[in-house]
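A protein chain is absent from this complex, but the other protein chains hold their places.
Let's look at chain A:
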Amino acid sequence: MSTVDVKRRVLPRWSPKLAIGLGLIGVVVVFGLVGPLVVGDPNTVRDIGLTPPGGSFWLGTTQTGQDVVAQIAYATRGSLQIGLVVGVLATVLSAVFGIVGSYAGGIVDEAFSLFSNVMLVIPGLPLVIVIAGFVPAAQRGSWTIAIVLAITGWAASARVLRAQTLSLRNRDYVAAARVAGERTWRVITVEILPNLLPVLASQFVFAVVLAILSEAGLSFLGLGASNSSTLGTMLYYAQNGFALQREAWWWFVPPGLVIALFGCGLSLVNFSIDEIINPRLRDVPRKPGKVAATVEVVPATRGSDDAVLTVSGLSVVYQGEKPVHAVRDVSLTLRRGEILGLAGESGCGKTTLAYAVNRLHKPPAEVTAGAVTFHDRDGTDVDVLGLGVEELRVFRWSKLSMVFQGAMNALSPVTSVAAQLDDVLVTHRPEMSREERRKRCVEVFTLVGVPPERLGAYPHELSGGMRQRVMIAMALLLDPQVMIMDEPTTALDVVVQRGILLEILKFRDSLGFAVVFITHDLPLLLEVADRIAVMRDGEVVELGSAEELNVDPQHPYTRELLESFPSLTGERGGFVRGTPALDGGVR
């Protein structure tokens, strides 16, 4: 089992991209390895001059009667050697400067980072030309060229590795390894390095491609290794033999093609490696428009006169290899002016439900059944799942707004909060004058308890609690009838959280809007919500008034949740430390 996991973490997932890439590389490598063994001597000069393909020479001969097939076989091997050597050298250099520097931190990091930045801005190929030009042709062996290419090619990778290491070294598992007593070099090699493997592999592949291309460029200019044969030197001789002018395509097209195919293969493999680093690249966008077809619309009925939102039989499925039913047949009615709590633990589907109600769910999530009906103040009913794109844009925020989890990071850092609030008004209320918009912003700020003079502030000038209040102000801006709050305050301190909740309770009464409050904090809901729905595995297992739930919970899961919170002021009895055998099983 464990070897399979290592593979899953380190190896790219099988895909046509990867298959074609590996296929191309395989063909070129086999040709470079086996080719020279089966073809004749590429340097044999024959007295037949430039011969087109045919007969015993599949790809013809050069000006001096040398067999092009034999030349390509040797040249491919030469290019692969250079590519491999440069790949290894450049990767080692970038690892030393990128990983070691950033882990050490302080002055070492500054120095290493400065050095790699300097190397990065020096234009590569011109420097290579200058260096190669200074080394006398007689001493210009393959190794010289490889070292020159490695020196000019490592800096970009070092920067990537530095950024990755800087993020990894602050991970808790690195701190934990230090607390366990690991030495620095072991922390780097055993804890950090394995997690960098995909990045290293990708940088290696990139360095190989770059080296083969640069070497070809150098050799073509006549600055390559003196006595080696590579694809670049072949092109150089073809150029000098006027192959182009004499239309001897068989001389210069095959080496060019080998370079192109090999580079293409390596790049395809590189894309596949990138997918391990960034799994999001794997998501294949699904065709939109299928959602509406699969929804069986339940007739919108106004359950009771004071309902503002009715969810009936809603199911949401995450389509994938194994479809996951995140929300199963949920029916809820939200009454005007009510606070409905949605309690549950991570993965119970409460956030998916909230997103689906607002049509914010993204593929692979799909609504497979049910209906969401919004009952407007003026008496019309809106089938939310059936709205067109433009209708939906108008509907969202003005009728039903949402405060997201971690919303305090949802403000744009580059404009003032006033401008961001103003934007919402300009979009949704184009008829309002600048003066009216300003007045409305001041109003909502006062409502949520942020001094209006802070309107001109930028998000970074506000504390987390203030930013959260600004987000709530933004949600209130268009006087919505429903506000969905998804764990709006869990990232905040208890005191700030409480302050914001009291605020919401206060203006809920004066403005008469309904709130869907999503949280895992059941005691909090018991205190502030009117009714509470307890969710588990996508289903609502219990729905009742806060009081009923507190005094007489029906479902065993509700009782389990309630028992998970020791009371602050209650008896110590149930939670006396050291009650034996109560620390549970393997959950």
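Quick note on the criterion: a residue touches a chain if its C-beta (ideal position, glycine included) is under 8 Å from a C-beta of that chain, and two chains touch if they have at least 3 such contacts; residues count from 1.
The criterion applied here is as follows: contacts and distances are computed from a predicted model.
> When you check the chain that is not on display against UniProt, which of "Protocatechuate 3,4-dioxygenase subunit alpha", "Ketoacid CoA transferase", "Imidazole glycerol phosphate synthase subunit HisF" or "ATP-binding cassette domain-containing protein" does it turn out to be?
"ATP-binding cassette domain-containing protein"
> Of A:W14, A:Y173 or A:F242, which sits in contact with the chain we cannot see?
Checking the options A:W14, A:Y173 or A:F242, the one contacting the hidden chain is A:Y173.
> Hey, which of A:I259, A:V308 or A:L522 is the one touching the hidden chain?
A:L522
> Mind pulling the chain A residues that touch the left-out chain?
1-2, 5, 9, 171-173, 175-182, 190-191, 194-195, 345-346, 493-499, 502, 520-524, 526-528, 546, 550, 560-561, 563-569, 572, 575-580, 582-587
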